[in-house]
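Missing here: one protein chain of the complex. Every other protein chain is in place.
So, chain A:
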Amino acid sequence: MAVSFPVAALVVPQEVKAKLLAHDYQSSADVLAVTPVQLSRDCAMSTSDAQRVSAASASASQPHALLAGAKTALELLDEERAEHPIVTFCKELDDVLGGGIRCKQITELCGEPGAGKTQMAMQLALDVQIPVELGGVGGQALYVDTEGSFVPDRVEQMARALCTHLRAAAAHSGSAADLAAAQRVSASGLLDGIHVCRVHSHREQVALVRMLPAFLAAHPLVRLVVVDSIAFHFRHGFDDYGARTRLLLSHALALLRVAVRHALAVLLVNQVTTKLAQPAPGSTAAGADADGGASVIAPALGETWAHVANTRIQLLKARVGAELERSALVDKSATTPRVSVAFQVTADGVRSARRRTAKRVLDELNGGAHGEQRVWQ
């Protein structure tokens, strides 16, 4: 069944549409009723323009042509349910994120130096490889290292801990299939599943993202692309901030396109910066600065950048007594309210924070020893 569309909806230049309307061609049906030659004579347009109008009318008249590729909300929901998110290994954070880091999305991870951004990113590069049988994604990771902080032997240490964990979990479930899947995971195998690319300038960074479709075609198992950090090379070498923002946004758009087309998760690590401004929602107050003006810690790269990520997670650290307490604040998300959860970075990697007992809090307040009273989650 042919559907008729108004001339205004046709994908042809504006002046061509004007000529069609001036000569009383109102819809695609009107156009298709005559030959291109007739059309060109009637509307005083070139034959090539007339042929283009004809072709556009014909393709637009196919059922659903204008909505090609569109899906219903139900189809999207089914797809989303079929996609496993990538777990962070901090259970509370996974719960807040609806299971972990989502595919087909950009997740931004920002925080002060030493907040655990790189540790979280390295952990996710391993977690994406958890076999499907054990509830994982069974993929690989591409780690774009812009700051030189990817330390392979640290990743190996975390990989060993992940192997031990998976084997223990499989043994607990007792299923033979789980056990077999866990036995196939090895630390060296996990390191094989992380592709690392070191970039030294924003030019290389942009070039890399242009090369991504070819890389992903050769490595179809990749389900996670980490850029650690997105900010470093965009914070020098630009005289014109407008040009920087434009390049940065097109860079992010290219990454989002890759994420959607290849159904993978993009994790962008961002730095933070000090701003002398009114505390905006989403920034942490950092007390008064030397000039007496209020300064706030906010994610780097400016206001426009804040719209890029689908989910933004801020990592924070605070010193409580002798202990370093880390928390993750899910700052921007379409699925959850703004909420903060505690986590820790151990020799094994990112884990849930240990629960503080009332006894331990008291000990801390008294400055006493509290090594023995730790209760592990």
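Rule of thumb we're sticking to: a contact is a pair of C-beta atoms (placed from the backbone, for glycine too) under 8 Å apart; a residue touches a chain by one contact, two chains touch by 3 or more; residues count from 1.
Going forward, contacts and distances are computed from a predicted model.
Missing from the rendering is one chain, named in UniProt as "RecA family profile 1 domain-containing protein" (options: "Mediator of RNA polymerase II transcription subunit 11", "Ribosomal RNA-processing protein 43", "UDENN FLCN/SMCR8-type domain-containing protein" or "RecA family profile 1 domain-containing protein"). Note that of A:T118, A:T311 or A:S333, the residue touching the chain absent from this view is A:T118. For the options A:D30, A:E133 or A:E204, the residue in contact with the chain missing from this view is A:E204. Within chain A, the residues in touch with the undisplayed chain are 112-115, 118-119, 125, 142-143, 147-156, 188, 191-192, 194-201, 203-204, 207-208, 211, 215, 229, 231-233, 235-238, 271-274, 286-288, 297, 317-319, 324, 347.
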